[in-house]
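Here's the structure, in structure tokens; my notes come after.
Yeah, one chain of the complex is gone here, protein chain that is, but the others are all in their spots.
This part shows chain A:
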Amino acid sequence: MGSAEEDYNFVFKVVLIGDSGVGKTNLLSRFTRNEFNHDSRTTIGVEFSTRTILVGDAMVKAQIWDTAGLERYRAITSAYYRGAVGALVVFDITKHQTYDVVDRWLKELYDHAEASIVVMLVGNKTDLAQAREVPMEEAKMFADNKGLLFVETSALDSTNVEEAFKTILKEIFYKVQKQKQRSSQSNTVSLASESPASTAPAQAERRPCCVAL
């Protein structure tokens, strides 16, 4: 019965956004299945995958939503931001125009998601360094100015993919912890630890989105 058998303490919903063709689907498949597909089909609407990792002493289930990059879908994909606690905004370091539109993606993200959402800017395709159009320093500076995490990855050769997801999940986790300390009544945080996830999966999963930061 799938993931119900896993134990986990938290479910974090993370969305992948960015222009068409920057490699969102392959970042997802590299992280959740250690796969890269040269021939992946265009993502239609939204696709979904999960992976559970250990953060500190807690099992965190990352519920990752891969959205289509085409503008036309945005009216529909906006529904998918609901409940997201993290977002990877992906661009292709070899295509400057995919970096130019990061601002637009950020705007859309903040229009639809919680203000406290943890955001990471991801420059993908470092394996194509010889075709680089976006200098790392430029992107890094942009991310710093906007208060975003930043990393460069290659879904193809695996560089930094684990790190990217783990970093953002950790960041979310710490935010949740801090928030928990602030308010001892943690009824907004979805904690499954008191009742093992295997016996009551629905309880934990019903509110993956309720980790209010």
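Here is the rule we go by: contacts are C-beta pairs under 8 Å (C-beta built on N, C-alpha and C of every residue); 3 or more make two chains touch, one makes a residue touch a chain; residues count from 1.
Simple rule for what comes next: contacts and distances are computed from a predicted model.
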item: Choices "Autophagy protein 5", "L-aminoadipate-semialdehyde dehydrogenase", "E3 ubiquitin ligase complex SCF subunit sconC" or "TB22B protein" - which one is the UniProt name of the chain not shown; value: "TB22B protein"
item: Sites on chain A contacted by the missing partner chain, in the whole complex; value: 1-5, 20-21, 32-35, 38-42, 44-52, 61, 63, 68, 70, 72-73, 75-80, 82, 201-202, 205-206, 208
